[in-house]
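Heads up, the thing below is written out as structure tokens.
Only one protein chain is missing from this complex, and each of the others stays in its spot.
Per-chain numbering from 1; labels A, B and C assigned in written order.
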Amino acid sequence: MTDADATPIHRALGLTDTELHEIVEILGREPNRLELSMYSVMWSEHCSYKSSRIHLKRLPTTGEGVLVGPGENAGVMDVGDGIAAAIRIESHNHPSFIEPYQGAATGAGGILRDIFTMGARPIALMDPLRFGPLDDPRSRWVAEGVVSGISGYGNSVGVPTVGGEVVFDECYKGNPLVNVLCLGILPVERLVLAKATGTGNLAVLLGSATGRDGIGGVSVLASAGFDEGSEDKRPAVQVGDPFEEKRLIEACLALLDASLVVGIQDLGGAGLTCAASETASNGGMGMDFDVAAVPRRELGMEPFEVMTSESQERMLAIVTPGDLPEVLRLCEKWEVLATVVGKVTDPDEHGVGALRIVDGFGGAVLADVPASSLHDAAPLYERPMAAPADLAERQANGPAAPTRDEATDALLGLLYDTTWVSSQYDHQLFLNTVEGPGGDAVVLRLKHPTTGADTGRGLALTTDGNHRWCAVNPRLGTAMTLAESILNLACVGARPIAVVNCLNFGNPEHPEVMWQLSETVDGLAEACSAFALPVIGGNVSLYNESRGIDIDPTPVIGLLGMVDELTQRPPGVTMAQGDRLVLLGDDLTGPTPSLAGSAVAWATGAKGGQLPPFDAQAHTRVVGLVRALVNEGGLSGVHDASSGGLGVALAEMSVRSGVGVNVNCMPGTAQLFTEAPSRVVVAVAPAGLAGLLAAAAAAGVPAVELGAAEGDRFLVAGAGELIDVAVVDLTATWRDRLPDALGAGTTQA
Amino acid sequence: MAARIGVVQFPGSNCELDVIEAVRLIGGDAEILWHGDAELQGVDAVVVPGGFAHGDYLRPGAIARFSPVMSAVVEFAGQGGPVVGICNGFQVLTEAGLLPGALQKNRGLKFLCAPAELRVDSTNSVLTSAATKGSVLRVPINHFEGNYTCSPETLAELRDGDRVVLRYVDNPNGSVDDIAGITNGGGNVVGLMPHPERAISALLGSADGLPLLRSLLDAASVSV
Amino acid sequence: MIFMLFSVQVEVSLRDGVADPQGATIERSLPHLGFDGVRGVRVGKSIRFEVESADETAAQAEVDDLCRRFLTNPVIEDATITLTAVDAASARG
Partner (left out) sequence: MIFMLFSVQVEVSLRDGVADPQGATIERSLPHLGFDGVRGVRVGKSIRFEVESADETAAQAEVDDLCRRFLTNPVIEDATITLTAVDAASARG
């Protein structure tokens, strides 16, 4: 970016010539360098969603209980008893590839701020993670660092990480996916929005001093793919400070409790530029922003560096001048630096508020732009899209089922216990965690955020993604992903109330990627309508590619649910000696099911075919039945058949309980490994069997008695033996896979 | 009148509200003691809770022990007042010199949040008086630096004085002699890495922390 | 009173005989990475700062005290202090 450089500055900053032209139109003059850098960060893909916005509009966003939908820092649902739940999911994929520990840590930090910005106390994190294969050393290093980073930050900041996902696949080798979801609760009346109102009110910057962290990060890191050349972009890495964030949480919630805040906004992508312009334009006001007042960590920072820095652990609060002394006192108690950096100003006669960057109030004006233009005027692209040319051919080429001889090894190859990850996370803080990591979904006690009074009800959470399904068919795959989330909630007795999503895709300049994105949005919209669920927030992460190869489309769905009466723990993924095992949602009499998109097919590199059929109404019946059975309390175990199908579901119940399985009605390996939706295994004591089958019949849900939980071998047979392995061996394979690959303790902390 | 337990809050503490909830569940009163106050507000017992006081920067407990409240806690302990340090609180008490030894990084060099089985090896302390000697309690651990270390002389003193109150059945972190919790010579200051406040109901997975918390409440009630 | 500026490095290491899980972990993983012949790995901290003091004796005394009371836990750690006077010109820089 030196003047000697032949590249014009706007292009070096990632703005196209057309975009520059638009800026000139808006300002009626050439922008100066500070203004240009502000537009460049705000109009980046990361902040403006310029490639995805036109698609996201198709998602249903309203429904019962929705207090805040997409567009704010987090979605907010009314969950009764005067309590609201705020939820958001975000990605930190690219930073985590470059510096796994800090990338993941700052990802957790960022999503937490989105939650307490709304006035909510963060009570849970979830971390859906996707890495390259375990036999790749770099992927192991990334996985180890990412998990250490989430552990190091989440534990220390004092928010439990209660669940998530851990997936390994070749397509994430050069581009891991690190998504983080955060849930918070607040008294409904404390809800605050990112708004600056009231002429003369003050913008107070809270938290860390500003350094050169992540300068250009939003435009450079988030909006361009990278491969070998990534080293150049490295100085942009940010370091997280969970202790600062913890004090920031306490200070901000104390300010909100004392009603000292008119509006508040976290500083994430695009830093101060985003927070100042967003609060001003949301309030229909302008702001004079004193860049000289911003406390700095480094000498000699230029105004454009201060305005676009992504230094972590900062918030911008709008307060009245009268409340300022009390604001400063509370911040001092929590050892949080607080500095007046802005003043809210009136809009002009057209209602347009100016964001003026000044060198001291009343001093030189360094930048002067319509605040709202940084957001509303951001470019909107209708990028070309096209289905893959070989789609029909791929669909016609379905995977073959493993032979009988291959079945045992195929099953063993799919098993891994994620305790290696989850035991590094505090998942119990706040005494809410009734069902934590390892279950089909998380269940948290719902206590009033300020009085602590127990409501006797629970919140349930799950995150799900299935890149295999979505690679085969993004539209149906996404719908099936949401369906699976709903079924996961049913397994813990919960009903779904709201959806958030994180859309992880490749390069949007590839027409096939835009087609995947568009199909995914349609699939999600259709499924949300079918299940009457609103989407209340999300995030889009594009340019997930390396060396020109895009990742498989990976929408990750976060689903929030309610347990209406939380009096007992859900049965869990287990079973007891002597139980009968019943499959719900399938009686195994249908035609041979498709293995397309299944883990077992992927393991052999067979990525074609057509997904098994999905019937939303049949799914709803299964969900209703499972939820009722769980809440009635008669089951000794329950587990949905998801990744790895029925085989993996049964194996997981076996290793978790230490009890063998004897199933003798399996028609073949296809039925065992298909990932057809809407299938659930339940374990019941023999006395409960008849009642269970009757309940299934009454609900119109196909069911079949699979066999027994007994002995110390895992036996599956039908017309002949399919699988026979000792439970101890099954357990060792399952338990040791991650420790063996990732086991050496962390050196990245 | 119910006994009052003061729960110290440093910037970075995070288990203080959990301890308060647990104490109230068993009929005690509990309140926050802010680290910057040099006063204990007349409480009958003090808990230094888990978390990351001052971010655990430098070493867990290294900065926290200089807080004004700690002088008051040291004085209170010196007068025989019941003081319990849980997890980070244990680390703070060792840094403050109220308990011997130090807590290093776990042997496996990983943070560990997991259930643990603890054997009650001494009931001569304010945290174990109401528990049964030899009984095994299921109480979660949640720490990176829980690997108890001390000199051979200190270990001999702890053993000879019946001051190892809790031992791990299956040592998760490399602690010398499987130590999970120790007490001072008077039995009134106890430090332990596991979290009894997390084991207060079947709904949360275990209620085995209750005998420990009840012991503390008993000790606190004596002075009421 | 005129103050002098000193640049200080404190190396905090585990005392002999104290087990070092971090060092052991690094040592264990090295052969897998193709590094042979490395042994006796010990991990400590290196803390650098500047201190203003009347003279070198005073500075040394202050840093000694800082190490003993705060920067180390004497139960398990030792400190090695390196003190260097910074000349006034560079101190202003």
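Points worth noting:
Assume contacts are C-beta pairs under 8 Å (C-beta built on N, C-alpha and C of every residue); 3 or more make two chains touch, one makes a residue touch a chain.
Please read these numbers as outputs of a predicted model, since none were measured by experiment.
Within the whole complex, the absent chain has one touching residue among A:17, A:64, A:298 or A:393, and that is A:298. Of the listed residues A:37, A:51, A:73 or A:102, the one in contact with the hidden chain in the full complex is A:102. Counting the whole complex, the residues of chain C in touch with the unshown chain are 3, 11-13, 23, 26-27, 29-30, 33, 35, 37-53, 62, 65-66, 69-70. Residue positions on chain B in contact with the hidden chain: 54-55, 57-58, 63, 66, in rising order.
Even with one chain removed from view, chain A keeps its contact list with that chain: residues 98-99, 101-102, 208, 211-213, 234-235, 237-241, 243-244, 297-298, 311-312, 335, 747-748.
We take it that only the chains that are shown with their structure count from here on.
The distance from the centre of chain A to the centre of chain B, with each centre set as the mean of the Cα atoms, comes to 36 Å. Between chain A and chain C, the centres computed from C-alpha atoms are 41 Å apart. Put simply, the C-alpha centre of chain B and that of chain C have 31 angstrom between them. Contact with two or more other chains is made by residues 744-745, 747 of chain A. Among the residues of chain C, those touching two or more other chains are numbered 21-22, 25.
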